[in-house]
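Only a single protein chain was left out; the remaining protein chains are all shown in position.
Let's turn to chain A:
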Amino acid sequence: MTDTLAKDHEVVLQQRRDAATQARRLKTLESLFELRAFIALGVLIVVFSLLSDSFLTVDNVITMTKHVAINAVLALGMLLVILKGGIDLSVGSTVGLSGVIAGELLQGLHIGFLDAVAYPQVWAVIVLCIAVGAVVGAVNGLLITRLNVAPFIATLGMLYMARAAAMLISGGTTYPDLAGDPATNNTGFGWLGEGRPLGLPVAVWIMIVLAGLVTLLLRSTPFGRWLYATGGNERATQLSGVPVKRVKVTVYVISGACAAMSGLIIASELTSAAPQAGETFELNAIAAVVIGGAALSGGRGNVRGTLVGAFVIGFLADGLVILGVSTFWQMLIKGAVIVLAVVLDQSQQRFQRNRAAASAIAAEHEDSEAPPTAPAKA
């Protein structure tokens, strides 16, 4: 009898140890998954550095980061939308629209009834363009919350409408020179694209500041908690008194404003604004967010992941250019990376569930610290 008890105890202890080991192993695997975007980035950097000595130079890293910034700014806005469980397909068109409006304003705004031409100063141009982006986002948000249009459809419609607006305003042509004119006191637009305060391009600073702001927003404000909750379970969140509709409209407004910012950076870099700028940028932004581990169903994702996702896409593209790889291969590799990221994400979900189960077993056994007494006799 005692023998059997001791044996039982031994078996249970063994089970407990097994469960704990498995939980530990799963935890290690999980943290590897959590870090997968970082690991991917690390692998990219190592491989490209081995293949070309001009990849890992200070200058090139800064240039690549500048390229990354354009996508990252879009992706940070997109992250908020995706956390909510939505999607914003209109950002690429908003990029084009923003540039065109900057072009129109810098060339001089004809005010019909006054028969005059106004030349807004550069800061005013920037503010107005971002406001236009925010309005585009607000329309998206209102379509989705007030008229119950599915986000995919509402923003798909806006993709066409915003592009059409850009075409109509510009008449389909490119604004060739956004440098401004000292005579009209509106020079300096080029600074956004060319300026290098403290050695880093302005675009990179914008990305850093924006990433900081979004992190703060998500971590330290009620809005952030509301957003994660809305993405996790919208109905429950609404029932607990969170202004879900306001949260939704806000994320689209922020996404639109981010897109406008991105459009300004591009127009400034080229000192010209083309109405077709930013075509398919929405897809790059979504890819960055997804590679960064966010769930398209909402409620899961963070700034760190999204930034790394944007870096993976940007470094991959630039690295392949440095190596002189043909575009067809570049497309293939990019597509494979995106799919791989999602496949890994699915496995992570599975592991997380397993680990939860394993820890539950381990915890259960830890509760019963004392050796089990004789089983109760039925």
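Here is the rule we use: a contact is a pair of C-beta atoms (placed from the backbone, for glycine too) under 8 Å apart; a residue touches a chain by one contact, two chains touch by 3 or more; residues count from 1.
In this text, contacts and distances are computed from a predicted model.
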From "histidine kinase", "Fe-S cluster assembly ATPase SufC", "ATP synthase subunit b" or "D-ribose ABC transporter substrate-binding protein", the hidden chain's UniProt protein name: "D-ribose ABC transporter substrate-binding protein"
Absent-chain contact - pick from A:4, A:28 or A:54: A:54
Touching the absent chain when the full complex is considered, from A:88, A:269 or A:282: A:269
Selected residue (touches chain absent from view) among A:151, A:193 or A:224: A:193
Positions on chain A contacted by the hidden chain, ascending: 52, 54, 57, 59-60, 63-64, 66-67, 167, 172-174, 176-177, 193-194, 266, 269-272, 274-277, 318, 321-322, 324, 326-328
